[in-house]
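Only a single protein chain was left out; the remaining protein chains are all shown in position.
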Amino acid sequence: MPRVVVDVMLKPEILDPQGSAILGALPRLGFDGVRSVRQGKHFELEVDEPVDEARLRELADTLLANSVIEEFTLQVMPL
Amino acid sequence: MPRVVVDVMLKPEILDPQGSAILGALPRLGFDGVRSVRQGKHFELEVDEPVDEARLRELADTLLANSVIEEFTLQVMPL
Amino acid sequence: MIDSVQNARDTPDHPQPYSELGLKSEEYHRILDILGRRPTSSELAMYSVMWSEHCSYKSSKVHLRQFGDLPHSEALLVGIGENAGVVDIGDGYAVTFKIESHNHPSYVEPYQGAATGIGGIVRDILTMGARPVAVMDPLRFGPADAPDTQRVLPGVVAGIGGYGNCLGLPNIGGEVVFDDGYLGNPLVNALCVGVMRHEDIRLAKATGAGNVVILFGARTGGDGIGGVSVLASETFAADGPKKRPSVQVGDPLTEKVLIECCLEIFAADLVVGIQDLGGAGLSCATTELSSAGSGGMHVVLDRVPLRDETLAPEEILMSESQERMCAVVRPSAVDSFMEICARWEITATVIAEVNDSGRLTIDWRDERIVDVPPKTVAHEGPVYERPLARPLDLDDLRADDPAHLPRPSTSEELRALLLRMVGSPNLCDKTWVTEQYDRYVQGNTVLAQPEDAGVVRVDESTGLGVAVATDGNGRFARLDPYAGAQLALAEAYRNVATTGARPLAVTNCLNFGSPEDPAVMWQFAEAVRGLADGCRALGLPVTGGNVSFYNQTGDKAINPTPIIGVLGVIGDVARRTPMAFGSVPDEVLLLLGDTYPEFGGSEWAWSEHHHLGGRPPAVDLGRERAVAEVLATAAEEGLVSAAHDLSDGGLAQALVECCLRGCVGADVHLAGDPFVALLSESAGRVLVALAVERLTRFADLCKEHAVPVTELGSVRPDHQTLTVAGQIGVPLSELRTAFTGTLPALFGSG
Partner (left out) sequence: MKIGVVTFPGSLDDRDARRAIRVAGGEPVALWHGDATLRGVDAVVLPGGFSYGDYLRCGAIARFAPVMQTVIDRAGRGLPVLGICNGFQILCESHLLPGALTRNAHLHFRNRDQRLRVENTATSWTSGYRQGEEIVVPVKNGEGCFVAAPDVLDRLEGEGRVVVRYADGNPNGSVRDIAGICNDRGNVVGLMPHPEHAVEKLTGPSIDGLGFFTSVLTAAVS
């Protein structure tokens, strides 16, 4: 079955407290050299054929991402 | 600056209530043809050069993912 | 190119986008007069935001003065004008409390809007030197079954819980009300209560030349700078500023840590003055601190730690990034201050110095970009006497009395009505909402929702505590804003007294439509007058509050919705009166107060007939005082075992709630028309349960205060039915199903 991957991230201008908390923890854990961390959501969907990408984008835009603060990328995985 | 992307998903045998809630909502919103939805986390890191991939995997394994319930994929993005 | 003071002098005719920033031409000219030159873009940004309705109260000020003119109250330690008022509750303790609105942001992004609403009010309370100890959330939504309510309500509730729970603040009460008018304009009001010792009270003023100003907490980003980016874009060359966020995201961890950090700083006595950064950000904090202080202040804006390096100085001044505070600190205390911040991993930076220049000056990249008398920005903004006009439809509305509406004519119909009413969205059980809030954290919550008021213990050794309730009824206020405000006050007052506390002080959040509409302005003026007269009659000070205008969808304003919060004191929380029947054997039921056939604006007329008309119930504040005195005395003497105030849904609703809470039945007998007895919403009434052997003493007490008492019947622990003699008997299980099923059916059960 075709697989669709949607990654949702906060828009770059929006504060990401989750990413900041991770970034803040890294030096304490002995990980250096990480300059920034942003945390988002990753969705994996299994869909029927034929894949209607336009419709899936609509789904991502209205349901998976909150367009007020987030943006997304969508990829239909090759079978 | 090199970018590293880590996707963390619940192991397939672990119940994913968020994914199920989305799947359940789809028909009500008029989206058909989606068979399964799983929700995970997506991290984007900016790191210094040179990229030490082994060390980054360790970071993902100990901090970003909880190996008891989750698995991850890590990708160093081409510059 | 930086628009410096020198540049402003050199280019007096440079056109400025003041109207885009919301300034009227007269207001702009007033700035020219004050400065004797055109403002720099940074000054223009500061004036425009500080002179906005939200910050300057320019339309409401002339009315709100009535609160300041109330008779002096012994209990009032800090009055209106500071971040929050402070009252003395005895034993050296002081309490501060305040309500704020976050209505518009919560419509745009319900979760973050509501979350940052909690964050903002908590910082106001913290700023006074207090430890925040509880929050409450009066909420208004469109119809429960409207599609947009499905988006707004769950988001708002999750946001309030997400932020408040993470701060470790128990949520002890609130309101959830549905009404058509709030569909495009929900109301998200948030109340916070804080406790401190008298000597810990802190004020927002910058005094003492040579003292420094420390900005601490989150870094500054481009949040909430809205229209000001017009100015910023003027100062950029071709590439322009980065996109600015339309929504602020709250970071409750940073706020929690900021709270603990501030409390440690207060305990070490390291600050001379302190101010939170809320609306208008640094502009507000720097001008208010220096305006309230002794002289002037010089800020080096480059020192502000940024989250977004592309911010222009106007934007830094205007940013409303959350979780930031500003403290005025003696130079000798700076090191200790910084040590505490470091321990909590809080970024802290000296950004300014207090001086005696009488001016607020700000430098950016070595150029002077602001040089103003701070009072003209912060405290001497424009004041308007807006025109008032009684709404044209008011007479028709009042003439449309609900007396003509069909009423149940048989006991079967009455029974069915009762079940429909307890399951209606406004009257049904709110557990779906309140389960998402932590009520236990801090371990001092003695009463929380669904009790009439939240009660928190302040001192573990003596049992001293406070009770807080909020109320508001937009339908009553629509029919008569003067009476509506007093009814809200009376209900909150009664709710506090019902738990056994003595009411002490009032806060409010006045949610109205556009002040530019004379009809709205009339409603506002009437409500303020009603509230001020009401407080005078009850002998209570108003300690602060908030005005939220422009609550409307298109040109349709919401029902005027004054939300009133009352705080009371209870000497020993062990003596509080809960609402559940059945805690002692042989309880008899009494009704305090008089019942009249009053249905104007009632829940019955609205939920059954979608009717709003007639007159709201009559207000008798003398009676409210007497009822409150009876209840507080009865609690002190340990006379009553349960009490519940009568409000929306009348006696029927109160009986159902008390039976269900205690899991016991009751037998009641009613004199007169059972429909009126059960569903009237007459004010000044409280349902009381007490052990039969206390009856004589309690009746004497009521007589002493001229409070009418009616015997209603008795509690029946042996019998799981609510029975109204000669009318109906409904098993509790049936009531419970009707009462608890509504919100889960609408918003999903887990």
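Which chain is which? They are A, B and C, in the order written, and residues in each are numbered from 1.
The definition used in the following text is that a residue touches a chain if its C-beta (ideal position, glycine included) is under 8 Å from a C-beta of that chain, and two chains touch if they have at least 3 such contacts.
Not measured: the values here are computed from a predicted model.
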item: Touching residue (missing chain; options B:14, B:29 or B:77); value: B:14
item: Per the touch definition above, residue among C:247, C:318, C:557 or C:573 touching the missing chain; value: C:573
item: Touching residue (missing chain; options C:39, C:161 or C:402); value: C:161
item: Absent-chain contact - pick from C:124, C:137 or C:251; value: C:251
item: Chain A residues that touch the omitted chain in the full complex; value: 17-18, 21-22, 25, 28-29, 39
item: Residues from chain C at the interface with the omitted partner, ascending; value: 158, 161-162, 165-168, 251-253, 256-257, 343-345, 434-446, 457, 460, 573-574, 748-750
item: Touching residues on chain B - with respect to the absent chain; value: 10, 13-15, 17-18, 21, 63-64, 66, 68-69
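Here is the rule we go by: only the chains that are shown with their structure count from here on.
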item: Inter-centroid spacing, chain C versus chain A (mean Cα positions, whole Å); value: 36
item: Separation of mean Cα positions, chain B and chain A [Å, integer]; value: 8
item: Geometric centre distance via CA averages, chain C-chain B, whole Å; value: 40
item: For chain A, residues that touch 2 or more chains besides their own; value: none
item: Multi-chain contact sites of chain C, meaning residues that touch two or more partners; value: none
item: Residues of chain A defined as touching chain C within the complex; value: 10-17, 20-21, 24, 66, 68-69
item: Chain B partner contacts - residues on chain A that touch it in the complex; value: 1, 7-9, 19, 22, 25-26, 29, 31-48, 52, 55, 59, 62-64
item: Contacting residues of chain C [partner chain A, same complex]; value: 108-109, 112, 218, 221-223, 242-254, 307-308, 321-322, 345
